[in-house]
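Missing here is one protein chain; the remaining ones are kept as they sit in the complex.
Letters A and B mark the chains in the order given here, with residues in each chain numbered from 1 onward.
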Amino acid sequence: MNAIKNRVMRGGYGSFVILAFILIVAFPLLMDIFRLNLVGKYLTYGFVAIGLVMLWGYGGVLSLGQGVFFGLGGYAMAMFLKLEASDPVSTAIQSTPGIPDFMDWNQLTELPAWWLPFKSLPLTLIAVIAIPTLLAFIISYAMFKRRVGGVYFAIITQAVALILTVLIIGQQGYTGGVNGMTDLKTLMGWDIRTDSAKYILYFINVGLLLGSIALCRWIQLSKLGTLLLAMRDKEDRVRFSGYDVSMFKVFAFCLAAALSAIGGAMFTLQVGFMSPSFVGIVPSIEMVIFAAIGGRMSLIGAVYGTLLVNFGKTYFSESFPDLWLFLMSALFISVVMVFPNGLAGLYESHVKPRLVRRKSGSGPAKSIETPPKPAATPSTPASDIGLGAKVSNQSA
Amino acid sequence: MSSKSDQSKMSLDRRRLLQGLAALPLVSMSGLSFGQAFPTTKVNTTGLAITDTEVTVGQLHSATGTMAISETGSIQAEQLAIDEINAMGGILGRKIKVIKEDGASDWPTFAEKSRKLLVNDKVATVFGCWTSASRKAVLPIFEKENGLLYYPTFYEGLEQSKNVIYTGQEATQQIIWGLDWAQKEKGAKKFFLVGSDYIWPRTSMKIARKHIENFQKGSVVGEEYYPLGNTNFNSLINKIKIAKPDCIFCAVVGGSNVAFYKQLKAAGITANKQFLLTLSVTEDEMLGIGGENFEGFYASMKYFQSLENDNNKKFVAAFKAKYGPKAVIGDVTQAAYLGPWLWKAAVEKAGSFDVDKVVAASPGIELKTAPEGYVKIHENHHLWSKTRIGMGQADGQFKVVAESPELIEPNPFPKGYQ
Partner (left out) sequence: MTFDEIYNIALMQGFAGLSLFAVLLLMGLGLAIIFGQMGVINMAHGEFMTIGAYTIFLFSSLTESLAPGLIQVYFPIAIVCAFLIAFAFGWLAEWALIRHLYKRPLDTLLATWGLSLGMQQLFRSTFGPKEVSPTLPDWLMGSWAPTEGLDIPINGMFVLALTVVVTGGVLLALYKSRWGLRVRATVANRTMANAIGINTTRTDRLTFAIGCGVAGVAGAAFTTIGSTGPTSGSLYIVDAFLVVTFGGAASLWGTVVSAFGIAQTQSISEFFLSGSNAKVLTLLMIVTILMLRPQGLFAAKVRR
C-alpha cells in the first residue's frame, strides 16, 4: 500500500501544471472564440469523466447513467435561465405571459409550484448540486447496502437514465419535453451569448474543472482514496477489517454525481440550452468512453481523453460522418481490448520510461512498472463482478 | 381574412397569365454577365463566404442516427435543387458550394454545427433541420448570428422568426382544410385523436380539437399520446374500438408509425371499415409501413409524388434520374427542394446575398416552378400553399382525391385555436 502511495505522490503536479497551462494560456491564445467555446463545451464533459475516474477507476463501480446527473444539473440551471428569459414583456405573445413558452404551448396557465425555487439564483446553485447528489445517494444507498454491484449496478443506472428520459420527454408541459429548454439568454441580466461572456464562462469552467481535479487528487491521496482502491481490489478484506464498504461506494457515487452536475450546469451556461438527449443512455456511455480513452485511473488523462474524442468527433463528422461511427466503434473496442489503461497507460508504459531514462542517464526503466495484465482469476465471472478492471497502474 | 383570400385569388389569376411565359429561361439566360453586374463588394457587405465565382451555403441534416430515416430525402432534394441551379449558371453569376454537416439526430450537435456554419464558415444561408427540436435548438443561434435558415418540415407553428423561412406547412394549413374535407366528404362527426407525445402532435391536436368542437360542432371521443418510439398499440386500438369514431385523426411518427399501422391492420381496422386521416405519413414513411398496411387510409399534405402537373413530372423525373428509380418523394422532400429555389429568387430580387436584404426581399417571392404548383412567401415567412388529401395505395404511392381550391394562408399564431 505504501508503494502505491509513494508512487502517487511522485509526479502529478507537473502534469497538472501542464494541463492548466494548456487550458488557461495556450487554448485562449491559439483559438478564436468559436473554437474556444467548443472546448468549453467539451470540458463540461470532462467533469463527468473525472467523476468516473473516481468512481470507476478508483472505486471499481461503473455507472452508465452519469448523464442523469449531468442532465439534472443542467436542467436546474436551465430552469433558472428559462424563468429569467420568460419575463412578461418578451412573452407577451403567449396566452399566459410570464411563464416559459413550452408551458404555454402545453396549456399550463401558471407556473408549477416546484418551479418557484428556481427564481432565485442561490437556491438554483444549491439545487444544481443537491438534487443530483440526493438522487445519487438514494440510488446507491439502496443498491450498495444490499451489496448489488458490478454489471448489475451498471444496468440499473442505465434503467434510471432511461426512466428519467421518458419522464422528462413525457411531462413536456413542465420540462420542455423532447425539445428541452432552449433560447436561454441572460444570467441576472448578464447576456451569456456575447463573446465576452463566453470568454468569462470558459475561464470559470476551467477554474472549476482544475479545482475539481485538485479536490479529487486530494481525496486520492487521503486515506479515503487508499481505501477506495483497496475496496476495488478486495472488497471483502476491507469489509472484514471493519470498514463499512457500502458507504465508501455511496460516497464515490455521490461525488461523481455532484461533479457531473457541475459539468451540466456549466454546459447549460456555455451552450445556452439543455435537452433530454443528455440524460439518456447514449451520452452516458459516451462519457464513459472519454474516461476510458484518457485512462480510467488518471484524472488528467480523462480530461485529455474527453478533448481528444470530441475533437475527433467534430473533425471527422464534418468530413466523413459514416467513417466517424466506424472509427468510434473501433475506438471503443480497441480501448477495451488493446490499451485498457488509455492514453495515460500508454504514456506510463512507453513515453515516461524514456523520459526518465534520459533524465537519469542510464537509470533503469524497469523502476516504472508496466501495467500488469489483469490477473486471471479462475473464478466464475459472477464472482468477479464488482472488481472491474484490475489495473494497479497509477498516474495523475 | 377575406381581403387576404382576395389577394390569393389575384395572385392566382396572375399565375395563369404568367404561366404562358414559362419562367425558367428568364433566369438562366444571363449566365456569366452577372459576375460583372454584381461585384462581390456590392452583393456581400457582411463578410459572408462569397467570392466572384462561388457562394458557400450550409446544409445541416441528420445523416446518421434515428432521424436519418426521415432526413435523407431532404438532403437529396436540396442537393438536386442546388445542382440544377448551378447547371443554370448559379445565383448572381456564382456557383453554389455546399458545406454538409451531420446533425446526427442529436439536438446539441445541431446547435454546435449551426454555429460552426454561421461563425466559422460564414455561409450565406443554411438549408436544414427536420424535427422541431432541432429547429428550436438552432433558432437562437440563427437569430444571434443573423443567419438564414430554410426549414422544410410541416410543423406546429407558434413560431415566426426573421431568420427562418418555413417551406413546409404550419399546423393550421395542414389540419383545418383536411378536417373540413373529412366532415363534408366523409360525414365525420366523431373524431379520435392519436399522436406521438411531443410538441408537434400535441399542438396539432389542440388545433384539431378546437376546430372540431367550435367550428364543426363535432365531437372528440378520444385523445391519446404515446411516447416516441412506442411499438405497442394494442390497448389503444381497443380503446378506439370502444369509442367507435367516424374518423381516426393521427400524428404518430417515426418507428411508432410502422408499428401503429401494422397493428391496426392486424386488429381488423382496415380502410373498408374505418376512415382514417393522418398528418404524418408521406411516401417516405410508406417505405417502412408498407403500402398494403396503409391502403385506403388518407393523408393530409400539401404535396404527393403522384401530383399531376408539368413541374412535378419534371421534378420526379430528375429526382429519380439522380437517386434511382426506386426513390420516393414525400411532402417534406418536396418542401426541401423549394428552399434553394426560394433563396435564389430572393437573392436575385434583392441583388445581394446580405441576409438582411434577402430577408427583406423574401415576402412576396413567388415560385411558379414549384412541384406542388405555385407557392408564395407570406410576410410571416411561411408559404401560401394548397392542401391536398391523398389516399394510400398498395404500391406505396398516394392517389390525390381532393385539393383545396385556393392557396391557404399560413397562420402560425391562430386566434381562437390556442
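One rule holds in what follows: contacts are C-beta pairs under 8 Å (C-beta built on N, C-alpha and C of every residue); 3 or more make two chains touch, one makes a residue touch a chain.
Quantities reported herein were computed from a predicted structural model and do not represent experimental measurements.
Enquirer: Looking at A:Ala26, A:Leu116 or A:Ile155, which makes contact with the chain not pictured?
Expert: Once the missing chain is taken into account, the touching residue is A:Ile155.
Enquirer: Where the complex has a chain not shown, which of A:Val25, A:Ile93, A:Leu116 or A:Ile138 is the residue touching it?
Expert: The one listed residue touching the chain not shown is A:Ile138.
Enquirer: For the chain left out of this view, which of A:Ala214, A:Val336 or A:Val351 touches it?
Expert: A:Val336
Enquirer: Which candidate, A:Val166, A:Ala197 or A:Leu346, sits in contact with the chain we can't see?
Expert: For the chain that is not drawn, the touching residue is A:Val166.
Enquirer: Hey, which of B:Asn86, B:Asn146 or B:Asn230 is the one touching the hidden chain?
Expert: Hidden-chain contact among the options goes to B:Asn230.
Enquirer: On subunit B, where is the contact patch with the chain that was removed from view?
Expert: 63-66, 68-69, 72-73, 197, 223-227, 229-232, 234-239, 241-242, 255, 257-259, 262-263, 265-270, 284-285, 287-290, 292-293
Enquirer: Give me the subunit A residues in contact with the hidden chain, please.
Expert: Listed in rising order, the touching residues are 56, 62, 64, 138-139, 142-143, 146-152, 154-156, 158-160, 162-163, 166-167, 170-171, 281, 285, 288-289, 292, 322, 325-326, 328-333, 335-337, 340, 374-386, 388-390.
We take it that only the chains that are shown with their structure count from here on.
Enquirer: What is the distance in Å between the mean C-alpha positions of subunit A and subunit B?
Expert: Their C-alpha centroids are separated by 39 Å.
Enquirer: Spell out the residues on subunit A that touch subunit B in their complex, using ranges where they run on.
Expert: The touching residues are 34, 37-38, 41, 93, 95, 102, 105-107, 166, 169-170, 172, 177-180, 182-185, 193, 271-273, 275, 277-278, 314, 317-318, 321-322, 324-325.
Enquirer: Residues of subunit B touching subunit A in their complex?
Expert: Counting only subunit B, the residues touching subunit A are 63-64, 101-102, 104, 106-109, 111-112, 115-116, 119-120, 131-133, 136-137, 139-141, 144, 156, 158, 197-199, 202-203, 206, 227-228, 413, 418.
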